[in-house]
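Chains shown are a subset, placed as in the full complex.
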Amino acid sequence: MKRLVSGLEPLAVLAALGGLWWVASHGGWLSPVFVPTPEAMLASLHAGLLQGDLATAAAATVQRMLLGWGLACLLGVVLGALIGVSPTARAWIQPTLEFVRPLPASAVLPLAISVFGLSPAMVLSVVAFGAMWPVLLSTVQGFASLHVRLTEVAAALQLSRSAFIFKVGLPHALPDILAGTRLALTVSLIVAVVGEMIASQPGLGQALLLAARAFRASDLFAGIVLLGAIGFVSNALLALAERRLLRWQQP
Amino acid sequence: QAPTRVNVGFTAVADFVTLFIAREEGYFAARGLEVATTFIPLNPSMPAAVQSDSLQIGGATPSVFLQAVDGGLDHVVIGGGGMTSKSVTGVAFVARAGSGIRSAQDCVGKRIGVPGLGAYLHVAFRAWLRQSGVDHTKVNFVEAAFPQHADLLRGGSFDGVVTADPFLSRIVASGVGYVASYYTTFQPEGMPTILYTARRDWAERNAAAVKAFRESLVQAATFLREPKNDAKVRAHMGKYIKLPPEVLATMQINPPSPVIQERQLQYWVDAMREQAMLKTTPDVARLIVR
Amino acid sequence: MLRLLRPFVFPALLLAALEWWARTVGRSSDALAPPTAALRALAGALADGSVVTATGFTLGSAAAGLGLAWLLGVPLGTLLGLSPRSARMSFLSIELLRPVPSVALIPLAMLLWGFGLRMEIAVVAFACFWPVLVLTQAGVRQVEPRLLEVARALQLSAWARFSKIMLPALVPRLFVALRLGVAIALVVAVTVEIAANPHGMGYAVMIAQQSLDPALMLGWLFWIGLTGYVINAGASALQRVIARRMGELA
Amino acid sequence: MSLLTLERVAITLGRREILSPTTLSLRRGEFVCVIGPSGCGKTTLLRAAAGFVQPQAGGVKLAGQPVQGPSREAAFVFQDYGRALLPWRTVAGNVSLALEAAGVPAAQRRERIHRVLATVGLAAHADKFPAQLSGGMQQRAQIARCLAQEPTLLMMDEPFGALDAMTRESLQDELARLVREQGLTVMFVTHDLEEAIYLGDRVVALRANPTADKPSLAAVIDVDIPRPRSQLATKEHPEFLRLRRELYQYLGHH
């Protein structure tokens, strides 16, 4: 019984938010042109998933997101660990990364399109690039917050550089890295969508853009809700993995 | 009586030239209108800016305006910018060198770049395809901004682009592509390319200002038609649209259409309905304020 | 000497490659220009003062949006980190809202607030809020449990526990959130300006692009990167100073 | 009158029973020492008494009130001193935390901080950060914070384990003096038998791996050695030697 209640609580919170939306859209606080009623959104969602292109668009976006995220994690952890353990790497590459980081995808994409052409691979690399930062930063942070005592333990055992990374640095940084990968997952979804908008690739991004241009608010919100659902499911899976990996934290 | 203040949004196309003339020649001021202008990079933001009262008047393309109305925004047309003309060859469908595209039929299954999906040039291009008996859903349209057209053609990402000057002439000159069709010349003459739009409630409350605005545009149109004013016109335009002087000097300017007739709007409604871009059938009579 | 040059080797190589590309393959490009031309164009913009106002607007709205995100995100993140129950209750709603791209909200923000500072701040705040929330929550869960027991033993008030134990312990992680947030805020602010808001650096990029001036556009991009770099370097320096003042020796 | 009462307190961690039902009560002003082999549950018992963990069975009462959680009345010296100090505050700042918690006005803090630091011999190191202190100094800083709290009940988990004999003996005597003067009640975990006898009014011996017929509480022994005690005289007192032998055997046989 208690379990059931606690399982329903999150749904209750969500329902309350939905209720707020319903009241706001029906009470005339928001113009229906911009914010549709929940019913209208659901109708659009239903239609879009069953007959429209929403399902294929979502599948394309999910694929882009997952691939981009995988690449981002790989890049972020490798570069982050490199910067975390090696002062040389820090001196050589960190400034470049810090310079590139604040460049908005929206402004860089057109350049990338001009140089590399307009291909899915190009968009994918932009996604990976954009989503890499949270992983990279938290990996560096994870290494930096390592207590000196453990570095000394490693020094006393004369662990090789790679053994230090894999046996001390990365496990210690794991909670931070996992938090980073969770952020990166969201960012890669967002950048995938932005990329689809700017580089005109099939997917939810393009669907959202066209819906917004055509002032089809219910389609726009259906797309947004679908994005939320994609983000939620992927995040929940990641949270599950996180709990398994961080067992030692809650003995 | 204090002058009415209006903020008018424009994009970087020559169809706004009557707006620039009316402001620079003092036609607005003479009618008690204090007009400010804001450059809006992307035309689709125009209706939202008008709705939120950041702009009182927005220069939207017909497709943007009609989609906004279709979506439920209560906006109206109070005047017009340029209109189509068979003599204008500043817009064309350019095919990549070696692609072998010559006709509308050759476009089937190809990747064609357009400056905006659902935007003015795209709608017009699809209308041309239809007119030539080609199903536009069989053509693969991809959106890309004008300045990228040359690079994307060269890199082989696109088989053709729907583009406009000065990019058009540069692409052709560099040999990356060739003009497959000046497709806009197949369009009927005199169809508006830019509509000045406002919120209905604003237009009703400021009927005098709306009238003054349109009359200023008419006066500017007269000024524009006078060939001796050409240098002045281009100088005015250069103040608003920052283009290299050589581009400015040779740019083709669509003839003006300051007053919009129902049949002009109806042309676009029909074209867009044929392309399934509208859910409703807007009543054009209600959309134009006189 | 070499030590001082090391950070610039990769950027220099990158720029050289771009210069080469723009002068050979991309000669006829309308979207790209050689970096040397870009720098010249940027110098011109710096001279006429337009850079200062645009930079000021973008940074101002990015800072305000980030500040707002912090004001909301840190306390909420702390709460969620401390109370598993509230974390569980809000998990669903948060995870559903978090992936919504802020760019998808630009049209909505435009309609609600029109052009200007407010809509940009709102979109930036929305984008920065989630990373701040997630990182704070993760940070709170990693605070040394013994310190929390010290707080319990001293029966510190909720506020004292937050300000005297949580917050200082969180500082290193909050700096990660800050540095991430600064970059996101800047990126989103510029994106909002590119997509809709006719102010700031993003708008300048768009004007340059539409005026067929790729050199100026690249110049602006370089300037945006430089601004971000300087701000981030400032944040890192601040981080080091604070770490030292907080007794971190090694 | 008893200040702290543990009523059949039992604790299970994971699936193992760490502490079998244990009953114990501390009179006001009493000094009770807890000894036992490593891992037998001394820390666990002390944590339960302080309210850090809720026992699976039984209850704890402080001054007649059930203990729900830690209280400022009771100060707790943690065994792992390295983790119990705020690394971002100096020694003085760490002590100050207790005063801030009690709402002592800023004006009075300086003087009180100085006083307790002098008591533990850290007056010269007030402005150092924990990372700049030796292990023993960190532990003394923690003790100072607990003293600053001016508790009625002191719970100390191997507080002097990291100290050299000299410092340790002087702190033992200092603690005994404080306890006597201020009427403090102390629950003191140590692994040092002599320390337990020297300081305690009673010594509680725990055993590891309790079973039904061998509960955690192995023995409770009264220490009848007059106070004030002294390092030299007391440790040669016949009762001291007798108790030492007795307890040693207890622990030896478990």
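Just so it is clear, A, B, C and D label the chains in written order, and each chain counts residues from 1 on its own.
Convention: a residue touches a chain if its C-beta (ideal position, glycine included) is under 8 Å from a C-beta of that chain, and two chains touch if they have at least 3 such contacts.
Small disclaimer: the values here were computed from a predicted structure and weren't measured.
Chain composition of the whole complex (per this structure file, using the shown labels): A x1, B x1, C x1, D x2.
Following the convention adopted for this analysis, only the chains that are shown with their structure count from here on.
Common neighbours of chain A and chain C (chains touching each): B. Ranking all chains by how far their C-alpha centres lie from the centre of chain C, first place goes to D. Highest C-beta contact pair count among chain pairs: A-C. Between the Cα centres of chain B and chain C there is a gap of 36 Å.
Chain D has its Cα centroid 49 Å from the Cα centroid of chain C. Multi-chain contact residues, meaning those touching two or more other chains, occur in chain B at positions 51, 145, 147-148, 151. Those residues of chain C in touch with two or more other chains are numbered 26, 29, 31-32, 107, 111-112, 194-195, 209, 250. The touch graph of the protein chains shown belongs to none of the named shapes. By the document's touch criterion, interfaces exist between A-B, A-C, B-C, C-D.
The residues of chain A lying in touch with chain B in their complex are 31-33, 110, 113-119, 200, 206, 209-210, 212-217.
Of all the residues in chain D, the ones that touch chain C in their complex are 50, 52, 69-72, 74-76, 78, 80, 83-84, 86-90, 97-98, 100-102, 129-132, 149.
Touching chain B in their complex are the following residues of chain C: 26, 28-32, 107, 110-116, 194-196, 198, 203, 206-207, 209-214.
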